[in-house]
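Here the complex is missing a single protein chain, while all its other protein chains stay put.
Let's turn to chain A:
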Amino acid sequence: MKHLQVGKDNEIQASGSEDKMSNVDNSEEEADEDEDEEEDEEEDEEEEADDGFSDEEEKTDENNKRKLPEQGGKQAKSAKRDSKDGSLYKLPTMEELNTLRETQMLYHSNLFRMQMEEMLMEVSMKEQYRQQLDQWFVQFSTHLKSMVPSSEHKLCQTKWMDENGVSDPLVQDMPKARGTFLFAAPTDVQFVGSFASGTITTRNCSVDIMITLPKKCVHAADWRNGRWLVKRIKYLAWIAISLQNKTELVADLNWTTHLGSSLRPVLQVTPSGKLGKKWKVNLFPVPPPESFKAKRFSPERSNLQPAWFFSEEAKMETLPPTPHYNWACAVDIVMLEHLQLLRDCVKKHPNLAQGIKLLKIWLAQRELDKGVGSFSGHLVTLLMIHLLQTRKINPQMSAYQVFRNVIVYLGSGNWCESGPNMRAPSHADNSTLEDFHKLYEVVFVDPSGMVNMTANLIAADYLRIKHEAQLALSFLDSSAADSFEMLFIKKVEIFQLSDQLLRMRFFKSDAETVLSKTIPKYQELVMDALGDVQRVMLSSIIQLLSKGLGDRVQLLVPMRKPPAVWPLHQPPPAFKKIFIVGIVLNPTTASALLTKGPPADSPEAAIFKKFWGAKSSLRRFQDGSFHEAVLWAEPQQSIGERRLIPGKICKYLLRLHYRKKGKYVYIAKQMEGFLCHPYYKMKYNYATGEEATVSAIQAFDSLSRKLRSLDLPLKITAVQSTSDVSRHTRVFPPLAKALRVTGKAIEASGNYLKFSDLGGLYQNFDYAIEVIVFLEISGKWPDDLEAIQAIKAEFHTKMSDLLQKDSVTTVVFPKFLQILWEGYVFRVRVSYLREIYLQRLVETPQGDWQEQDTAASIQLEKHIEIIPRFTTALASIQADHPSFSGGVRLCKQWAGSQLLLPHLPHIAVELLVASLYLNPAPYMPPSTPHVTLLRFLHLLVNTDWKMTPILVNLNETFTVEDVAELNRLFLTQRSAFPHMFIVTPYELRSVPSTETSGDLQRRYKLASMWTKTSPSVQILYRSKQLAEAALSFVNAKLLKGVLNFKTIFRPSSDDFDVVIHLNHKHLCRLNESVNWTSPKPLKIKPYERHTNELMPIVMFDAAFLYLKELRDAFNHVALFFYDEHGGKFVGVVWKPSALLPQELKVGGLEGQQLVGVKEVKQVTNIEAILDDFQTIGVDLVRKISVKNT
């Protein structure tokens, strides 16, 4: 539109009038129903003329006429004209303004708000079910209320239950309760919990119903010796029997537990019909109000008699408090009170209800909301009310703010020392907070002041929640991550969370005897739990471990099972004495060699000694003090071995304290084993190869110093490595090996080795580290590309001469200088930055030179500008996270062994792993290679590459605008970018400003350059499938404690059309293979300096050369898969298009043959190509097998 380029007066006027004209037109058309949106808006404008904005249009026109130097009006007008942007400038309604403003103030961001609303909609209970449930409830409660009362039974009698096929769901070894039981129809039936307060989510598909027993069913002495707990079961059983045949009402009946507590089984009813497929109903019988004295179940009271529990023999002088038993009973008593509170507080404030839902989802994704030691939904609701009462949150807050404030609160306090107390002033005479803390590990006192809501939690459970809350807060505060997804959508799994795992199996009877000796007051605790010792055991184990590990770990995460649901006629599932504890390491201290104890003369020394047993010894420290200490490893041990110290400690302590009464498996090193180099005899142990990488880098550093010291015509300003070794990402870093002497296969020629004509075998692979060198700026460089190569060669020769004077072995090649330095081989290339610019110049048809990106210039830019910076950035990740190297290399080893490399480019794998370290949410950064691999697999499985851009913020160099712009570009031009989109800050070019679109384009032109050509959609799909299989295999094995993971590193040859088997004798890198076992150990001796060293055979790998020729020749018809780490076969997959006859294009024939008589077509000449596979790889190829189709 020409009038947009406002330059002259009359033009503006013309445009102005035009505008008015169109306006008039619109108003005339108002009656027309088929108006498009834009016109609608204009209509709006005229209606709300008194809003102050409406005459904006006329005004701007006038302003233009007055030739005022502004742009806003123009823009506004141009936007108006553009039908798409038009809606942006319509008048805001009050509501819209409010939403926009609210979003800014009350929510994290626009997107966050919308995501949140979408998700809440998704998890809310459907109205349809709500109505069905209400209807069902009416029928159900009439049924209950119409039930016929029974005669009196003995409480311990179960005959009537057995006859009707209902088993006793209570703990089996509990002594029999005395007293009588009598059924009578309930006085009241009503909804409680999340359904009543409107905070129910689809995650926890059970609705709670409270059934109030009539007065005559409950005796005054029922508080005693488990009678109430038995009575409520009998009551439920009676109901269950009556429901068994009511198929029109009930589809299924099961037992389950309340909060995983074996003391409190509940009856789970599945309503019949469609409702029951989604929702279940839990029944909670409660005693009528005031049937027990208020303080009867205060935690410090003793309500169980040892004489009853242990029969007559056991004698205890005083009656011990029974806090957990009291909790189990009191929960029923306070249920009504809680319900009223819920109704008062939550129902009135929809935002709070939404906030509670958010918290529930957050907990559910961390598997913290169910089972033993869970942070139940009811607890969340009470906590919210507590915060409301203490004015930490207010009802005006948005759901997001509510969530955030609760998270802040959870992350800050310490409920193990002073938990929140909701006790109402009216209950002030109840036990104090201190009493609670003495009796429970974690405390949250309910409004009655009687019940500890967190009675079932052990300290580790609480610490986990606290840790998660702190993490959540950090995600919310960080701008980088998509915090919404991290908090609410991504599942947090224990195997992904823990750096290492400990799996313990106890043999039942043994364990109990040991425990009874090690845990003080064990008998009391057992009685309190009515014989269910699981919690007691777990708590004591975790206490032991966390004391032993100290600050080596950030977190010990016991693995919890979801609560059991079992059929009515079965006994409760037996408790298995298998514990899996996840260990989240503290990377800085985890591998400390020494556990330092108290000074030798302090009284704590004795305790320390007793705790650590024989391993503790007296040591003198550098400051001259003497301390008790335990030494775990010698200082010369490798990083790989030192990573295993926490496991050593755990196993030692468990053996010491629980003796050999269990089986302990430490899961950490099994995966890392695949990085080992078994036949390596060196000063240091190779282990997982971190040290080998470091010593290669040290050699590079000393070479760099040497090069800088050379007296060249131009000084060397920078020496940079572009090799993956310097990024710590080469799976098997080069080693300084003893040099080879000549043999049958190789002969000396000058100062280097070459292949002889005798054709012997050569099975060694030496890797050359690529180095680039920059010289100081000079104006004398030629501006001809070939001449530049010659000048570079001259520098190489000069360097070579100078180095040879110092008797360093060097060989000059036309394009680089090869140096043998401290047993490593380096390839040095002089680089000239202006060459990129010269490569970019393209001659136009007019005979001018124009600057534009060419393939060669981009390639050069990548190699001499981007990769060196990228290399240092990855090296700095290694400096921050010592496990990075091992992690990346393990992931590469896996990808290699599954033949995904280089279809999934090496650098892409490195970047993905780097992103796992820089963006670890929802976890901490990984601290062991093991967990890095698991998360990498998880990433491959669960990333929707079409929707997810991976921004790897190396060194935090992305600007906020970059992130926004890249996201925008990704969203709007998805198809223009590679299938796997990975951007680092280093491929963004610097531009003078980001205002013009040309500059913007220039800046983001190379985004995701690493994955430009591959992986293809097919490869992504395959990598997803492979990762999925590997991950499910590993998870299953971890759960069982079987630890052979070799399977996931074994490629399958089934999927390939053609398999080319290679001759092992010619595979130079066979010893890198996971599946390789050498018939005779191949001992590698360390390097020693000699004079007149011979340059070894470098970078010669027959399989690699074969692959290259295959790909060069047949890339258009087939894909080739090969494991670069000594793979024994090459897999070939024909491209589907290559197998079909195609139109003949004589000029483009590449290995096709002609078919057809009348109409000649071309088709791939498979037979000849199969023969070519053999021809090209003569000697290397052993056999070619073709899959029959």
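By definition in this document, a residue touches a chain if its C-beta (ideal position, glycine included) is under 8 Å from a C-beta of that chain, and two chains touch if they have at least 3 such contacts; residues count from 1.
Assume contacts and distances are computed from a predicted model.
Student: Can you tell which of "Presenilin", "Protein transport protein Sec24A", "Gamma-secretase subunit Aph-1" or "RRM domain-containing protein" UniProt lists for the chain that's not drawn?
Tutor: The record for the missing subunit names the protein "RRM domain-containing protein".
Student: Have a look at A:138, A:631, A:787 or A:1186 and name the one touching the chain we're not showing.
Tutor: A:787
Student: Of A:1115, A:1137 or A:1185, which sits in contact with the chain we cannot see?
Tutor: Missing-chain contact among the listed residues: A:1115.
Student: Against the chain that's been left off, what residues of chain A make contact? List them.
Tutor: Within chain A, the residues that touch the unshown chain are 53, 56, 59-60, 63, 68-70, 72-73, 75-76, 79, 85, 87-89, 92, 100, 110-111, 114-115, 118-119, 121-123, 202-203, 361, 364-365, 485, 488-489, 749-750, 752, 754-755, 759, 782-787, 789-791, 793-794, 797, 811-815, 838, 841, 843, 847-849, 851, 856, 944, 946-947, 968, 971, 992-993, 1066, 1097, 1100, 1102, 1105-1106, 1109, 1112-1115, 1144, 1146-1147, 1149-1157, 1160, 1165, 1167-1172, 1175-1181.
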